[in-house]
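The complex appears here without one of its protein chains, the remainder shown in place.
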Amino acid sequence: MNLAISDRLKPMLARIEEFVTNELIPLEPQFFSKPFEELVPLLNEKRNQVKALGLWGPQIPTELGGVGLTLVEHGYVSEALGRSPLGHYVFGCQAPDAGNIEILHMFGTKEQQQEWLEPLAQGKIRSCFAMTEVDTAGSNPTLLEARAVKDGDHYVLNGRKWYTTAADGAAFAIAMMVTNSEAHPAMRASMFIVPLSTPGFGIVRNIPIMGHAGSDYNSHSEVVFENCRIPKENLLGREGAGFKIAQERLGPGRIHHCMRWLGISARAFEMLCQRANKRKIHTDGGTLADSEITQLYVAELAAELHGARLMTLSAAWAIENLGMSKARDEVAMIKFVVANTMNRIIDRALQIHGGLGMADDTILAYFFRHERAARIYDGADEVHKASLGKRLLRDYKRER
Amino acid sequence: MNLAISDRLKPMLARIEEFVTNELIPLEPQFFSKPFEELVPLLNEKRNQVKALGLWGPQIPTELGGVGLTLVEHGYVSEALGRSPLGHYVFGCQAPDAGNIEILHMFGTKEQQQEWLEPLAQGKIRSCFAMTEVDTAGSNPTLLEARAVKDGDHYVLNGRKWYTTAADGAAFAIAMMVTNSEAHPAMRASMFIVPLSTPGFGIVRNIPIMGHAGSDYNSHSEVVFENCRIPKENLLGREGAGFKIAQERLGPGRIHHCMRWLGISARAFEMLCQRANKRKIHTDGGTLADSEITQLYVAELAAELHGARLMTLSAAWAIENLGMSKARDEVAMIKFVVANTMNRIIDRALQIHGGLGMADDTILAYFFRHERAARIYDGADEVHKASLGKRLLRDYKRER
Amino acid sequence: MNLAISDRLKPMLARIEEFVTNELIPLEPQFFSKPFEELVPLLNEKRNQVKALGLWGPQIPTELGGVGLTLVEHGYVSEALGRSPLGHYVFGCQAPDAGNIEILHMFGTKEQQQEWLEPLAQGKIRSCFAMTEVDTAGSNPTLLEARAVKDGDHYVLNGRKWYTTAADGAAFAIAMMVTNSEAHPAMRASMFIVPLSTPGFGIVRNIPIMGHAGSDYNSHSEVVFENCRIPKENLLGREGAGFKIAQERLGPGRIHHCMRWLGISARAFEMLCQRANKRKIHTDGGTLADSEITQLYVAELAAELHGARLMTLSAAWAIENLGMSKARDEVAMIKFVVANTMNRIIDRALQIHGGLGMADDTILAYFFRHERAARIYDGADEVHKASLGKRLLRDYKRER
Partner (left out) sequence: MNLAISDRLKPMLARIEEFVTNELIPLEPQFFSKPFEELVPLLNEKRNQVKALGLWGPQIPTELGGVGLTLVEHGYVSEALGRSPLGHYVFGCQAPDAGNIEILHMFGTKEQQQEWLEPLAQGKIRSCFAMTEVDTAGSNPTLLEARAVKDGDHYVLNGRKWYTTAADGAAFAIAMMVTNSEAHPAMRASMFIVPLSTPGFGIVRNIPIMGHAGSDYNSHSEVVFENCRIPKENLLGREGAGFKIAQERLGPGRIHHCMRWLGISARAFEMLCQRANKRKIHTDGGTLADSEITQLYVAELAAELHGARLMTLSAAWAIENLGMSKARDEVAMIKFVVANTMNRIIDRALQIHGGLGMADDTILAYFFRHERAARIYDGADEVHKASLGKRLLRDYKRER
């Protein structure tokens, strides 16, 4: 279980860190103040620079034009990219596209791959993933209400989804719909590739979140399917395989989030330390860094972050070397551990910044309000804890 | 130490709660989506209704046209008003005006009171309080840099302040400026009444906070004094008395905040409970309220809130019956206890709401991002804890 | 809701505090190092002093020879006594006798009162309370297995109980036994007065707890009833009324514990502060009290303790003025809040003492290991939280 930075990764990682620091962080004030679509041309230039450096798609298989890193390696890269909210987008490993690339790669037909996977992996189009529904626990797929009914050579989709990230401007959605409502709960739903130009598909609104509706890639939509008719060839995998594919997608999807959160945590931690060194609290020049309470915070957060990083790398190693099902407990752990660690670091960093932390003069206020969702999406803390705890307790029941 | 709701308060409180529920909470969607100044005419109507009901200025002395409640009574009222971000404003007890009314009442000359206090208490004008400066610990007044220099019959003010709440649209500021830089640290500064129309005063910007700059009453400005010349009659209290007055203002100011936070906490708590009862997590109709983890949260938060409320009422009683200096430790305690309780309740309520909590479809996301500042302004948690701890430890040193 | 120290209480409380400090705390080293029964003669002398001072039985009704304090008053007294593990015993308000006095007073027949209540209230005999059974959740009375079967003019008792506090040396037990196993769960059990000399009753062992089995009053026994035959006149209250009486007993019993825990907390807190002032950490004479982390701890613990005290007094007021059923939620809250606050204060005090805290040279190590049970007995934290949370959530269900 080698968790170190591999030799081939070392120089790559240095270049990525440099790129984030010099090319992306300086764009952040624009990211806060402008609609995302206005930034797109500029970000496309950055993407081209990344491609020229051979760094595009760190986690994308080489045959699809990516770097083809292992999951442990990608852990380091993703932390480096996560330091800026623009990192993953510019390097082609942003959610939800990264997850969609993965399932199209695993479950897509050759035709589906040619039509959707290739341009997606190359960053020519964007995609979204429509699963969560309003007012039911998003994490419980047996409560899904949206339906797809077969009608000759087509499926007809009806239903409403929300928190469909990046639907605005996407070329297609992968949508989870109930097809076999009488089947075993885990066999009820199927996944479909839905071009967003299909009649009957509509974006109801970009949901205003924490004060902003956002736009383009930087948005989360409420979407509707009204007699949305798609060819039966757009079924992804087999009928009833929706949950199985979702599991395959959500496991790595969760670890991808965790890796990115480590980057956000690292950024907030370093801002905390820098600000503490600058903020005078005494007339004699003493700063917040001289305060023992600050030192206490820093030590605790550094330890938390170090632990969260090791757990994430270990889970990455397990997914790749033991398989998703054996890595399941570790993935559940990091989902809530890393999210909470990140939220605590952001909160403390904001506190050490004082009034400045609340202002949009730094990235902290952005992190504070937008990364709070980490403890909710892809399974709320409580859901992961209860189900992990139940599994672990069951093991001891068997034992003796 | 009677902390119960007094007999005269009971019917008043019922009317206030009804007013908040029926007249103010329905305006909240507008409050989130429109600039504040567009709401002002509507809010003025509501203020008139309040005045007609005899409920204007619950904490304002009767001779100034208010209800003249005791501080314990005002605790209950303020909690009721705090359930909506519009409550205090519409009832005439909003910060920073309430604090300014108090110091003008205590320290103002008859002329100052006629010119500034009376219209302020009647809600005809608004005011602001300019003390905090950038980049130094706001809580340490010995680090202030803004200066007022006497020049004949005038003072000339120079300096920069920020987080001057509600400066946008205010008639005057009470500004804290160093006048006697060689004096004992606690005697260096003085307070001045500065009409905002005075040449040399300027609003640099409404600071963008958590994604929004706000406007009018609902804003926090960075302001500048550049050779801003005011008559020496605008000195409030004696020269060098700035800190003393600030202490008089900050003590009650802090408890006013705590009382309002209790209202926010109560609102978030009730939203949590209502949502938990609605949100289905099982196909059989089971809701989040059936989850033992939710029950655990609810019990812990209810106990925290109950404790925070008792502590606030006890501190109010102490301020009024024992005096501010004897109430000092209690006020320090509630400053950090109530702020943290509120933040925890909001956080949990948001969590129980799931994705909906992040969306602007409820008030929680607003509370989440804007009430985070409670642990910073008027003395960060760490500052209060360290100084309270130091005082308490000193007592035991003397003892034996 | 007047929570202040009443005028009549003030001088009494001062005398009690003095007595604890001068007469009881000096006995603690003996309490740690000797079997309890060796201390009994000395403690009886102290009891006589207390009686001579007119302070015996602070909570016992005057007609039974006690002081007859209100519950709020007793809160203050009990905190003062709780500072030493000998306080309640010497003043005649120790568990489980205090609770037994209460139910004998409320539910006993005149004969039962003459025979058992009077000598108990006078401290001439001791009693115990046998309810909890091994291996089932003590807090769930529907799981009780011990049985009493009517046989002519007698009941025949069979079963096993543990954590029967102070059985060793007691004159009688009040025992909870199932009499009506087919009835509604809350009507199945009855309470009996069982003289410990009854054949068939036996003490299996004083349970070794945290390294010591203890003895006499200072013990917790495993007891057995084997065809233990008692006259039917020893039934306390009606058949099937066991749970109802237990509720009546447990409510005040819980608050009595909370009041005592406040005293332990206050003692540990003051030891923390004194030790911090003495323990040098720098060659220049600086002590742990100069450490900002210590100050942080002190401030947080002081606030917790203050809140816990107010909550306990408020619950006491509610029990006495609104009745046990209306005070139920408050009592549930303080059960877990005060227990946890106490445990945290003891833990921090021990930490500040360093190695000395682990040693038996102070009382802290005793508190640390024996007061841990507070979060378990009379309903574990989790049980109270889940049931309180459920009740509170139900209220909001009804509402809308």
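Chains: A, B and C, in written order; residue numbering restarts at 1 for each.
Basically, contacts are C-beta pairs under 8 Å (C-beta built on N, C-alpha and C of every residue); 3 or more make two chains touch, one makes a residue touch a chain.
Being a predicted model, the structure only gives us computed values, none of them experimental.
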item: Selected from A:14, A:183 or A:392 as touching the chain missing from the view; value: A:392
item: Contact partner of the left-out chain, one of A:26, A:307 or A:323; value: A:307
item: Listed residues B:234, B:291, B:314 or B:362, member touching the removed chain; value: B:291
item: Listed residues C:64, C:281 or C:324, member touching the removed chain; value: C:281
item: Interface with the undisplayed chain - residues on subunit B; value: 291-293, 296
item: Sites on subunit A contacted by the missing partner chain, in the whole complex; value: 1-4, 270, 273-274, 276-277, 289, 292, 294-300, 302-303, 306-308, 310-311, 314, 329-330, 332-333, 336-337, 382, 384-390, 392-397, 399-400
item: Touching residues on subunit C - with respect to the absent chain; value: 32, 132, 134-138, 140, 142-143, 162-163, 185, 207-212, 278-283, 288, 291, 293-294, 347, 350-351, 354-361, 365-366, 368-369, 372-373, 375-377, 380-382, 385-386
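The working rule: only the chains that are shown with their structure count from here on.
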item: Chain separated most widely from subunit B, comparing mean CA positions; value: C
item: Rounded Å distance between subunit A and subunit C, as computed from the means of their C-alpha atoms; value: 52
item: Whole-Å gap between the CA centroids of subunit A and subunit B; value: 38
item: Residue list for subunit A, restricted to those that touch at least two other chains; value: 291, 293
